[in-house]
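Note that this complex is displayed minus one protein chain, with the remaining chains in position.
Moving on, here comes chain A:
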Amino acid sequence: MRAIRNSLLLGVWAASVVLWGGGVQARDSAAIRASGHINIGVEPGLPPLGKYDDHNVLVGYDVDIGRAIAQGLGVEPRFVTLASSGRIPYLMAGKVDVVLGGLTRTPARADVIAFSRPLYSEQFAVIAPADRGIASFADLESGAHRLIEVRGSTAVAYLQQHAPKASMLLLESYADAIRALAQGRGDAMVDVIEYVGHYLPSQPQVHWRIIRGFAAPVGDDCIGMSQQDVALRADVNGILDGMEHDGRLEQIHRRWFDPAGAGHAP
């Protein structure tokens, strides 16, 4: 019993350190400027938003946007890599000052974090091997097909609302999800084709069918920030407005996205 009591006391102490220690508070804009750097959360497994190039350097749309934001604030950008499921927890725990990574603005997320003005809009597509017999989104609504999705992505909430009968296997990354889909662990995936499309060539044996147009644009992708830091939000929005005005926003978008794709810069 003494060992159990001691273990519990140790656990409470450890939790206290985590909860009330100095490292869990998000920094405000004054602290960011004073430190000379800004911590920017990006997802390296989500091209064209973020990826490692042939020289193992982090590149992508989000990296370019992050650099521009840091330049506008007059500080050095420090990129923190994370997964989809870690975007909001990292921000809420103060591990990053702002977060990108295809962060769609949704009412549920807006309850806990603040969003910048939109960077671009995105639209879902059904991605399925052609031999699974899926011709439209309506086929998924019956519940006869199993879906593979990435945990923490907006598509999960969308499917729970629009195809509640469909069973879902939730994996940790897009690479895992596409591999599992190609191997037959599921029949289809619903997500933004501009992201997922980069992984399809890794499974050349599969003939992929892409079905678009069943959903309205699902939302705007934005930069996530602390709700309390109104000044930082104003600064970031001002920088983005300036980038739109001088054409840099569109230039970065064209550089990384297929101009014929569904994503459109605002």
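Convention: a contact is a pair of C-beta atoms (placed from the backbone, for glycine too) under 8 Å apart; a residue touches a chain by one contact, two chains touch by 3 or more; residues count from 1.
Quick note on the criterion: contacts and distances are computed from a predicted model.
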item: Which of "High-affinity zinc uptake system membrane protein ZnuB", "Ferredoxin-NADP reductase", "ABC transmembrane type-1 domain-containing protein" or "ABC transporter permease" matches, in UniProt, the chain that is not displayed; value: "ABC transporter permease"
item: Contact residue for the chain not shown (choose from A:Gln71, A:Ser136 or A:Gln183); value: A:Gln183
item: Among A:Leu73, A:Leu171 or A:Val196, the residue in touch with the chain that has been omitted; value: A:Leu171
item: Of A:Leu46, A:Ile134, A:Val156 or A:Val196, the one touching the omitted chain in the full complex; value: A:Val156
item: Residue in contact with the excluded chain [from A:Ile65, A:Ile88 or A:Ala163]; value: A:Ile88
item: Missing-chain contacts mapped onto chain A; value: 4, 7-8, 11, 15, 19, 25-26, 85, 88-89, 91-94, 108-109, 111-113, 151-152, 156-157, 169-172, 179-180, 183-185, 226-228
